[in-house]
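With one protein chain held back, the other chains of the complex are shown just where they sit.
Chain lettering (A, B and C) follows the sequence in which the chains are written, and residue indices restart at 1 in each chain.
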Amino acid sequence: MLARQGIISETDADAIVRGMEEVRREIEEGSFPWREELEDVHMNIERRLQEKIGAAAGRLHTGRSRNDQVATDVRLYLKEAINETLQLVRKLQRALVEMASANKGLIMPGYTHLQRGQPVLFAHHLLAYFEMLRRDAERLADCYRRTDVLPLGSGALAGSPYPLDREWVAKELGFSSISRNSMDAVSDRDFLVEFHACAALCMMHLSRMAEELVLWSSSEFGFVRLADEYTTGSSLMPQKRNPDFAELARGKTGRVYGHLMGILTVMKGLPLTYNRDLQEDKEALFDTLDTLQTTLKVFAGMVSTMQVVPERMTRAAEDSAMLATDVADYLVARGMPFREAHGVVRALASYAVERGRELRELSLEEYRRFSPLFQVDVLHLTAEASVRARDIPGGTSPRQVESALQEARRLLEETGGE
Amino acid sequence: MLARQGIISETDADAIVRGMEEVRREIEEGSFPWREELEDVHMNIERRLQEKIGAAAGRLHTGRSRNDQVATDVRLYLKEAINETLQLVRKLQRALVEMASANKGLIMPGYTHLQRGQPVLFAHHLLAYFEMLRRDAERLADCYRRTDVLPLGSGALAGSPYPLDREWVAKELGFSSISRNSMDAVSDRDFLVEFHACAALCMMHLSRMAEELVLWSSSEFGFVRLADEYTTGSSLMPQKRNPDFAELARGKTGRVYGHLMGILTVMKGLPLTYNRDLQEDKEALFDTLDTLQTTLKVFAGMVSTMQVVPERMTRAAEDSAMLATDVADYLVARGMPFREAHGVVRALASYAVERGRELRELSLEEYRRFSPLFQVDVLHLTAEASVRARDIPGGTSPRQVESALQEARRLLEETGGE
Amino acid sequence: MLARQGIISETDADAIVRGMEEVRREIEEGSFPWREELEDVHMNIERRLQEKIGAAAGRLHTGRSRNDQVATDVRLYLKEAINETLQLVRKLQRALVEMASANKGLIMPGYTHLQRGQPVLFAHHLLAYFEMLRRDAERLADCYRRTDVLPLGSGALAGSPYPLDREWVAKELGFSSISRNSMDAVSDRDFLVEFHACAALCMMHLSRMAEELVLWSSSEFGFVRLADEYTTGSSLMPQKRNPDFAELARGKTGRVYGHLMGILTVMKGLPLTYNRDLQEDKEALFDTLDTLQTTLKVFAGMVSTMQVVPERMTRAAEDSAMLATDVADYLVARGMPFREAHGVVRALASYAVERGRELRELSLEEYRRFSPLFQVDVLHLTAEASVRARDIPGGTSPRQVESALQEARRLLEETGGE
Partner (left out) sequence: MLARQGIISETDADAIVRGMEEVRREIEEGSFPWREELEDVHMNIERRLQEKIGAAAGRLHTGRSRNDQVATDVRLYLKEAINETLQLVRKLQRALVEMASANKGLIMPGYTHLQRGQPVLFAHHLLAYFEMLRRDAERLADCYRRTDVLPLGSGALAGSPYPLDREWVAKELGFSSISRNSMDAVSDRDFLVEFHACAALCMMHLSRMAEELVLWSSSEFGFVRLADEYTTGSSLMPQKRNPDFAELARGKTGRVYGHLMGILTVMKGLPLTYNRDLQEDKEALFDTLDTLQTTLKVFAGMVSTMQVVPERMTRAAEDSAMLATDVADYLVARGMPFREAHGVVRALASYAVERGRELRELSLEEYRRFSPLFQVDVLHLTAEASVRARDIPGGTSPRQVESALQEARRLLEETGGE
C-alpha cells in the first residue's frame, strides 16, 4: 500500500515484502534470533529485516504507530476467536439436539421454584438451552460486527500525515470498514467489554445447565448419569459420581463475571486518548476466551455422553398433583369460566390433600361432587395427555417439539455447525 | 383473539373489551377503586371487570399465566424505554455536533497518558464521543431486537392447551416475533442483562467525558467554563465552579456497573424455569434506566451550554514539543527512512531540552547540524500545519473533521434525532 | 464546646442549645416549618433557630463544614445500624441453635458435590451456619471499630482555625477516637466499602442456606416443610409450597454484591479530597442495610418455623454407600495401613455395585473374601455408629454437637442475643 500510494518506492516495498516473508518463515520454523535487549516484538522484527534488506527496513514503520497497531492486532485476534467460539456454541447446540432427538417421547416434571409444576418433554427442556445459545450466538455476531473495524491509520492519536489508503488496507486485512475518528480509534475498547458481556451471559446459561446437571445427578433426582470422563468418583465409593466438570463450569462463571467487572473498572473515568491502563485488557481477554471455549467444549461432551435414566424421570412425572391445571382446563373446555374452574379445582385438590390422596386416585363420583361437568374422560388425564395438549408454537407437545427440532437442525446446517 | 379462535364467545369477548375500556378510563381518571386486600393489580382489575360485566370477567385470564404475562409486560416496558434512551443518545450527539461546529478551527493538545501528544482540533476531540455514542445506539438497537419477542402463550412453563394465535397477538402488541420455547420464555432475562451491559458501556463513555470536563474546568487546564446550572459554587468563592454534575455522573457509573453485576449474580446457577429470584430484576432496571436517561439529558445540557476558553486551549496547543513527530515526518517526506528520521529528531529534541529551549526556538542552522535535509520551511511547522497535515479519513485535519461533521448531521437526520 | 473553648460566648451557647432543643421538639412533633426554598436541612434549621434566638444563630455553624459534618452523620448512622444488624445476626443464630436443639439425634446425609457423602447430625449441619454467622458478627464488629472515628473538626479539607476540642466532641457523640488527617477524613469512605463487603459475605452465607432450603423443600429431597408464612402456594396446587422467601433472599444477594461493586467503582481513581461522586454513597448503603436486615429477620422466622420431616432425612441417611469410609476406618483400627484398607474397600464396593447390592446387604462371608480382619461387628456399622465415631472437636458425634450447642448458647448469652 505504501508503494501504491507513492509513500515509499516500489523497490523498497518489494524488498520489505520479500524480507518479511523470510522473517515469517524463520519465526514459523523457530529459527528466528529473538533478542531480549530489543524493546519488543516490533523492534525485533524491524532489526532482523534490516539485517536482510538493509536501510529499506527503516521504512517499514512508516505511517504506523504502536497505538493503532496494537488496536488492530487485538481486533484481528478477537475476530478469529469469536468465530471459533461460534463453532463451539453450535457444537453444544448440536449435542442438545441429538440428545433431545434420542429421547423424543420422554416425559419429566417441569419445575418452577424447584417444585414440580407441569409435565414436559425432556426434549423440550433441552431445547430451552438451545434457544439461550441461539441468542448467545446472535450477540457474538453483533459483537463481531463492531470488532470488524480497522483502526490502522489513526497514528498515535491524531491520524497520519501520509496519504495512506485505509480502505484498501481494510480489504487486505479482511476488515469490513475503517474507524471514523482517530482519537476514538486508539482508545476504544468497547468491543472487548462487549465480548466479556457476551461471554458472561453465555457462562450464565452454562451455569444454569450445570446446576441442573448437578441436581439431576444427585441420588434424590437421579435423572441422569454423567459419563465417567465427566465425573470423578470417590475411590472408596465407586457408585459415587461427583459431577466435577459441571461444578467447575458453574464456578468458572465467577471468573468471567470478574473479568467483565475488571475491564469496566479499567475504562471508568479514563480521559482520552491512549492511557497505559489499557494494557490491562489482554490477560482478561485470553482467560475469558479460554474459559468460555473450554467450558463449551466440555458441555458438548458432557451432554452427548450423559446417560438418561428414563424410569426415574417418568416416575417423577407421574406425580398427579401436576395435573391440577389440566383439570381446570378440562372444565374451561366444557364452558366454565376460567376463574370459576380455578375455584373448583382448588376445592378438589384440597379435598385430596386432606385425605392424603393424589388427584388420580379420586373416583369419578368424587370429581362430580365438585362439578357436574366432569365426565369419565377426566380420569384419563395423564402426564402424556397434558403434554400432548400444549400444542401451540413454543409448547411442549410432541408435535411442537418435533417441529422445533427440525428448525434447530435447519439452523445448524445453515450456520455450518459441524 | 380468544373469540377469533373460538376459545370464548364473541359476546363474552365484546363484554370484556367494553368492560376493560371502562376500567382503563377509571384508572386514567384516578377513580378506580383499588383494594389492598386483593392480591395484586391483576386481581383488582379482574374483580372490577366482574362488577361491570358479571361472570364473563372470569374468562379474562383464559390462556395466560402470571409467568408469561410478567415477562411480556417487562418486554413492552423495556422496548419503549430503549426508544426513549435512543432519543436521548441522539440529543447528546447533536449537542456535541453543535459545539464542534461552533468551534471548527479551534486547536487544543491531544493527550496520551495525560501528557500532551499532538495538536488536534477541539471538534475532532468532541467527535470521538460522537462515535462512542454511535456504538451505544447500535448496541441498544441490537438489544431492542432481542427484547422484541412475545413470550405470551408460554403458560406457566409448558405452553398453553388453548389454540391461541400467538402470531396475531404479537402483531397486535407490536412484537416482531414470538418466543420459540415456553420453558426458556418464562425464565429468560437475557434482554435485561444485555440492557444493563449496554447501559454500563454508555455510562463508561459518559464517565470519560465527565473526567475530561472535570479536568478542563480546573484552574490548571482552564479549557472550559461550565454553565452556572451545571456547577455549584462555594458561596465564599464565587469564582469557584465545582463541576458537580460531571462528578455525579462519573459517580453514577458505579451504580449502573453494580446493577449489571447484580442481575448477573441473580441469574447465576438458577435451574429452570421460573424462580422467585427473578423478581429482583425490576428495581435495578428502573434505576439503571432512570440513571442513564437523566445522565444523558444532563450531558446534553452541559455540553450545549459550556463556554470554551479558546485562549487557554490555543496557548497549550502551541507547546512545540508536540511537533516532534511532524519534524520526523518532514524528513521522511524528503526521502529519509522513518527509523533514521526518528533518530535525527531524537538527537535534535535532546539538544533542545538540554538547552532549556523549545523546538520552535531553534534556528535553521541548528536544525541543519542534525540533517542537511532541513530547509527554511521547517521553521514554519506549527500546530495548525500539523493538524492540517493529518488529512486521511479519521484524521484531525479541518477537511476531514468537516466531512465527519456532515456525516454526523446526516446520521442524526436519518435517525430523527431531535 | 464552642463556649468551653472560648470560641463563642456562654450566652450565645446557651441560646443556641435552648433554641436547638425547641427545634428538635418541633421536628419530633411534626410542627417544624420546612421551607423548600432553603438549600437543605442545615439551612432550614439555622434559619428556624434564627427566628427563635436571633443573631446568635449565625454562630451555629462556626468551626464546621459540610464535608466534615456529612462524614460525621454517616458514621453515626452506620454505627447504630451495625449494632442493629448484630442483633439480627444473633437472632438467626438463636433460631439455628433452637432448631438444632429440638432435633438433636436426627441424622441426615452430609453432602459433597450434592452427592451423599457421610451421615451427619442435622444439628451439626445447622451449626455450620452458626459458625458462618459468628464470623459475620466478628467482621461487623471490626468494621464498627473503624467507623467509630470522629471526622468533625476537619473543616472543608484542611482542618479548622478555631481551637476546637475534638476529643471532647468525640466523647460527647460517643466516638472512640478522632481522625488523624483532615484531607483523609473528608474523603474517606472505607468504612462504607468495608460494610458492603461484610454484608456481601453475610448475604453469601444466607444464599447458601437459601439454596439448601429450596433443595430440602423439593419433592425429591423432602427434608423440610417451610411454614405457610414463608411459602406461596399455587392456588391450584395446594400441596405445592413454593419457597419464595428463600428464593428472594438468594436473589437479593445479587443486589448487595452489586452495591459493593458500585461503591468500589465510585471510589476508583478519585483524586483527593472531597468530590461530588461521593454523594453516591448513601442510597446503596440504605438499600444494603435494608436488604441485609430484612433477610436476616426472614431467615430467623423461616428457620424457627420450618417443620422437619425426620422420616425422609433418616431414610436418605440409611444409604449404606455412605459407610464406605467407616469400613476402611474399621480395617485401619485393626492395624491395616490406610492406603491398603482403602484398596480393600474399593474392591468390596465395586463387588457390591456390580451385583446391584448395598454394602449393608453383604454377608460377613462376603466381607471376609476381601480381608480376614473383618469380624461380625462390621455388620453393625450403621449411620448412627458412623456419626458417633466422629468424636473429636468439630466432629459430628452427638457429644461434640452437644458441646458445640452449649458453647453457642454461652456465646449468645454473653453477646446479649435476644
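Rule of thumb we're sticking to: contacts are C-beta pairs under 8 Å (C-beta built on N, C-alpha and C of every residue); 3 or more make two chains touch, one makes a residue touch a chain.
Keep in mind it's a predicted model, so treat the numbers as computed, not measured.
Peer 1: Among B:Val41, B:Leu114 or B:Leu173, which residue is in touch with the absent chain?
Peer 2: In the full complex, the listed residue that touches the missing chain is B:Leu114.
Peer 1: Consider the whole complex, including the chain that is not shown, and state which of C:Met261, C:Ala321 or C:Ala352 touches that chain.
Peer 2: C:Met261
Peer 1: With respect to the chain omitted from the figure, which of B:Arg189, B:Arg241 or B:His259 is a touching residue?
Peer 2: Counting the whole complex, the residue in contact with the absent chain is B:Arg241.
Peer 1: Out of C:Arg208, C:Lys282, C:Arg312 or C:Arg334, which residue would touch the omitted chain in the full complex?
Peer 2: In the complete complex, the chain left out is touched by residue C:Arg208.
Peer 1: Based on the whole complex, identify which of A:Glu138, A:Asp277 or A:Glu366 touches the chain you can't see.
Peer 2: For the chain that is not drawn, the touching residue is A:Asp277.
Peer 1: State which residues belonging to chain B touch the missing partner chain.
Peer 2: 112-117, 214-215, 217-221, 234-244, 247, 261, 264-265, 268-269, 316, 319, 321-322, 324-325, 328, 342, 345-346, 349-350, 353
Peer 1: Take the complete complex as the reference. Which residues in chain A touch the chain that isn't displayed?
Peer 2: Listed in rising order, the touching residues are 242-244, 247-248, 250-255, 257-266, 275-280, 283-284.
Peer 1: Which residues does chain C use to touch the chain missing from this display?
Peer 2: Given the touch definition above, chain C has residues 46, 55-62, 67, 110-114, 117-120, 124-125, 127-132, 135, 138-139, 142, 146, 153-164, 166-167, 178-188, 190, 193-194, 197, 200-201, 204, 207-208, 210-212, 215, 250, 253-254, 257, 260-261, 264-265, 267-276, 325-326, 329, 332, 337-340, 386-387, 389-397, 400, 404, 407 touching the missing chain.
The working rule: only the chains that are shown with their structure count from here on.
Peer 1: What rotation angle superposes the Cα atoms of chain B onto chain C, in degrees to the nearest 5?
Peer 2: Roughly 180 degrees of rotation.
Peer 1: Using the average of all C-alpha atoms in each chain as its centre, how far is it in Å between chain B and chain C?
Peer 2: 38
Peer 1: So how far apart, in whole Å, are chain A and chain B when each is placed at the average of its C-alpha atoms?
Peer 2: Averaging C-alpha atoms per chain gives centres 25 Å apart.
Peer 1: Specify, in ascending order, the residues of chain A that touch 2 or more different other chains.
Peer 2: As it turns out, chain A has residues touching two or more other chains at 112-114, 117, 215, 261, 264-265, 268-269, 325.
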